[in-house]
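Structure below; questions to follow.
Every protein chain of the complex appears in place save one, which is left out.
Presenting chain A:
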Amino acid sequence: MERYTENNYASFWLQNGIIHFVYKNQVSIKYPMAIKIVADRLKIQQGVSYPVLCNIKGLKEIDKDSRRFLSNEGSSLITAVAFVSHTPLSSILTKLYTRNKPIIPTEVFQTEQEALEYLSQYV
């Protein structure tokens, strides 16, 4: 079953046991939005844990409180995260994010294909 959600900052859907999460272009994340991101994600998960493929190409900035929230309690019901990043900017943003050790396995990949291969062990 595919469950698709779209809002102001991202579109995300469940496909083959993986949550695909794609940030919209030029998104700046502040703490209240981080809370909303997690709430919306958990809504489509309906209480089940899944791995997440997160395409951050569109992400412009994310503040410290949001990073801490998302990498901590905001990671609830996620088994693993694979970020897809292939611009100098997104690579720096993932480095900032993973500096506070996330509570779940987190890896960064250049391509979606590599990311999906990594996540397949958590499906």
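Methods note: a residue touches a chain if its C-beta (ideal position, glycine included) is under 8 Å from a C-beta of that chain, and two chains touch if they have at least 3 such contacts; residues count from 1.
As a convention for this text, contacts and distances are computed from a predicted model.
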Q.
Can you work out the missing subunit's protein name as recorded in UniProt? Choose among "Succinate dehydrogenase flavoprotein subunit", "Transmembrane protein", "Acetolactate synthase small subunit" or "Helix-turn-helix transcriptional regulator".
A. "Helix-turn-helix transcriptional regulator"
Q: Using the touch rule from the top, list residues of chain A that touch the missing partner.
A: 26, 28, 31-32, 35, 38-39, 42-43, 45-47, 57, 60-61, 63-65, 68, 72-74, 76-77, 87-93, 96, 100-101, 103-104
